[in-house]
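The next block holds one structure in the form of structure tokens; read it before the comments.
As you look at this complex, bear in mind that one protein chain is not there, while each of the others sits in place.
Here is chain A:
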């Protein structure tokens, strides 16, 4: 590629002879990628120790914003939970039923159990339903702002209902 560009440049005529000649008479192909330009931007600003303008701290929160970061938050929480569980399985000496009985012998009552089930079910339900909402967006559906809010409310409603139902099981 470089060889081709150099050959063309050395001749200095190919560009001006093309059908778009008038447009590109004094044009040069770009040498840096967008990624390189971005890195240069950050490197320079960090080097000069420039302050960053407030952005997240001052922008007004909206439902879509909240739901988006919650999707990420529940994702991280669930992933951490699964990893912690896997790590525990590798490290702890006894079997799962043993530890489960241990926890049950320590519980403070049925309300505690129901609440724990709700606390576990809630992030799973939210991440699942909002995940479906994301997949709909990936298909190109539901981008109009009223639709975004409507689907958002449906996700929250479904999450609460599902979590309560699961906690009651």
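Methods note: contacts are C-beta pairs under 8 Å (C-beta built on N, C-alpha and C of every residue); 3 or more make two chains touch, one makes a residue touch a chain; residues count from 1.
The rule is simple: contacts and distances are computed from a predicted model.
Matching "Glucosidase II subunit alpha", "Succinate dehydrogenase [ubiquinone] cytochrome b small subunit", "Protein transport protein SEC23" or "Mediator of RNA polymerase II transcription subunit 18" against the UniProt entry of the left-out chain gives the name "Succinate dehydrogenase [ubiquinone] cytochrome b small subunit". Check A:66, A:102 or A:132 against the missing chain and you find that the one touching it is A:132. Summary of contacts with the chain left out: across A:86, A:102 or A:157, the touching residue is A:86. Touching residues on chain A toward the chain that is not drawn are 1-2, 4-6, 8-12, 14-15, 18-20, 23-24, 26-33, 39, 42, 72, 75-76, 78-79, 82-83, 85-90, 95-97, 100, 104, 113, 117, 128, 131-132, 135, 138, 166, 169.
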